[in-house]
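A quick write-up on the structure given underneath.
Missing here is one protein chain; the remaining ones are kept as they sit in the complex.
Just so it is clear, A and B label the chains in written order, and each chain counts residues from 1 on its own.
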Amino acid sequence: MALDPGLRRGDGDNEYSRPMVMNRALSFQVFRHNPRDPADAPRTQEYSLDETPGMTLFIALTRIREEQDPSLNFDFVCRAGVCGSCAMVINSRPGLACRTLTAGLPESIHLFPLPGFELIGDLSVNTGKWMRAMSERLRAWLHFEAEPDVDALEAPMPPELAEQVYELDRCTECGCCVAGCGTAQMRADFVGAVGMNKIARFRLDPRDVRGDADFYEVVGDDSGVFGCMSLLGCHDLCPKRLPLQTQIAYLRRSMARQGLW
Amino acid sequence: MDVLQSVTGLFLGLFMWLHMFFVATILLGHDAFWTVARFFEGYFFFGRSLPWLVSLFVAAVSAMLVVHAWLALRKFPAQWKQHAAFWRHMGRLRHGDTTLWLVQVLTGFAMFFLAPVHLYLMLTHPELIGPYESADRVWSGRMWPLYLVLLFLVELHAGVGLYRLAVKWVAFRDPRRSLRILGRLKWAFTVFFLVLGLLSLAAYIKLGIEHADRVGEPYIPAWIKTAP
Partner (left out) sequence: MKLIHTDALIIGGGLAGQRAAIGMRRRGLHPLILSLVPAKRSHSVAAQGGMQASLGNCAKGEGDSEDVHFEDTVRGSDWGCDQIVARMFAHMAPKAAREMAAWGVPWSRVRSGEHRVVINGQPVTLLEREAAHGLITARDFGGTRKWRTCHTSDGTGHALLYAVSDRVIAESIPVHDRKEALALIHDGRRCHGAVVRDLVSGELAAYLAGATVIATGGYGRIYGVSTNALINEGMGAALALETGVARLGNMEAVQFHPTAIVPAGILVTEGCRGDGGLLKDVDGYRFMPDYEPDKKELASRDVVSRRMAEHMRRGKGVRSPYGEHLWLDITGLGAEHIDKNLREVKDICQYFLGIDPAREYIPVRPTQHYSMGGVRTDHSGQSPWLAGLFSCGEAACWDMHGFNRLGGNSLAETLVAGMLVGESVADYCASAEAEAGCATALAREFLEREQAELAAIARGRGNEAAVALRRRMETVMTDSVGLFRNGPALAAAVDELADLLRRSRHLAMRCQRLDANPELVQAYRLPRMLKVALTVALGALQRTESRGAHFREDFPARDDRHWLNRTLASWRPGDALPTLDYEVLDVMHMELPPGFRGYGVRNIVEHPLTALRQAEVDELREARLDRHALQSQLMAFKQYLPKRYRGRNARLDEPLP
């Protein structure tokens, strides 16, 4: 049960590690499987690549696809760390591949699709489908009182509160928190930190007319906030470094209060 | 339910830490421990020992333990598939807090079997708590292996459990910093109580060996003996 020395709290990333000029030969062990082909067994395939300065996993995988294996499936969209498409398991940790520099990784790089989501093929998983289902189930949208009069001045909001809401709004639904959560891996119906963070976000927002009784209905059970075992995988792995522990603890207290009284 | 589990856990965890202090008073001398033991029997309130008070308390702790265990069982992987999923996840992630949970499950599970032995003894023989009495039980009663195992289980489980409680219910303002500190605190406490526990156990064993030829003789403090 050795704890990985590389996985310390608070340094969810290699802070300010300047990409170094190296000429390593990298070996990629990439998970391959086409779930639509019954004859295709899951396997890992090895690819070799010479490292270039500033190489990210986006650059590396694109080169592998262009130069070695055009059939390799993976998802990159913004390739800038903002859209959340490219989460995968990189040397056993979920993370955004596009902004992961190979310089911060050993020569042997293992890439697997995010667990807990439907596999599309190789490194590509259907996080979008999971997220939409979660949003529908939790009713994770702002419930406003009435359509606004768009001609009139907007309602004021304390600047600090707007900043706090934005802090929680920054979630990109990349799925790392679900992949990093022991509970979610055991129980398919668990809403994950992404779901709880959304509820916390709308709960904080004064424009949402719902009260704790409404929120209790969607997260006040064992598939919601009371199912969370506080393993903190979500908190430690969130690429946006959202304060998930704080939010879940706060939500748990509110929901417990709601459940008790 | 989650609240109840937390509350029982909190109580049990804090009790175990206090318990350790009480037990450790042996290190301060026979009299100190005798005083603590009698204190709980109401000796200083009523002027005489009422061991059933201890029985009552033990019963309460046992009940708490059963409730806590029952509630905790809900979180255990019910199906083999879930179990496998968690092991796979943990092995892959090598993530401290995730691994700690397995520590909780395993220690909790083991305690479920071992703790009742100790509790049953206390429930049925509450009067047998005292420097000689306890030492005899540990050594001559051959209980020390059980206590040694239990000590590790309890301290690990309580340490991790109390840490988890803080994480679960306290909304930290600067979570990354707080969690780092909290993590260190947790280990510090666990190590402290383990050392304390080991020393105490050693003290009882030593006492038990010395007292082995006089098994059954209760300890009476010198100041009571000399009193009229």
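In the analysis below, contacts are C-beta pairs under 8 Å (C-beta built on N, C-alpha and C of every residue); 3 or more make two chains touch, one makes a residue touch a chain.
None of the values given here were measured: they were computed from a predicted structure.
Trainee: Among the options A:49, A:131, A:200 or A:234, which residue touches the chain absent from this view?
Mentor: Here the residue in touch with the unshown chain is A:131.
Trainee: To test your reading of the contact rule: which positions on subunit A touch the chain that is missing from view?
Mentor: 13, 15-19, 34, 36, 53-54, 56, 65-66, 70-73, 75-85, 99, 101, 120-121, 124, 126-129, 131-132, 135-136, 139-142, 144, 147-148, 150-159, 162-163, 165-166, 169-170, 172-173, 202, 205, 207-208
Keep in mind that, in the parts below, only the chains that are shown with their structure count from here on.
Trainee: What whole-number Å value describes the gap between the mean CA coordinates of subunit A and subunit B?
Mentor: Inter-chain centre distance comes to 39 Å.
Trainee: Tell me, which parts of subunit B touch subunit A in their complex?
Mentor: 1-3, 74-75, 77, 82-83, 85-86, 88-90, 92-103, 164, 167-173, 175-177, 179-180, 183
Trainee: For subunit A, which residues count as touching subunit B in their complex?
Mentor: Against subunit B, the touching part of subunit A is residues 1-4, 7, 9-10, 89, 92-93, 115, 180, 182, 185-187, 222, 225-226, 228-233, 235-237, 241, 243-247, 249-250, 252-253, 256, 259-260.
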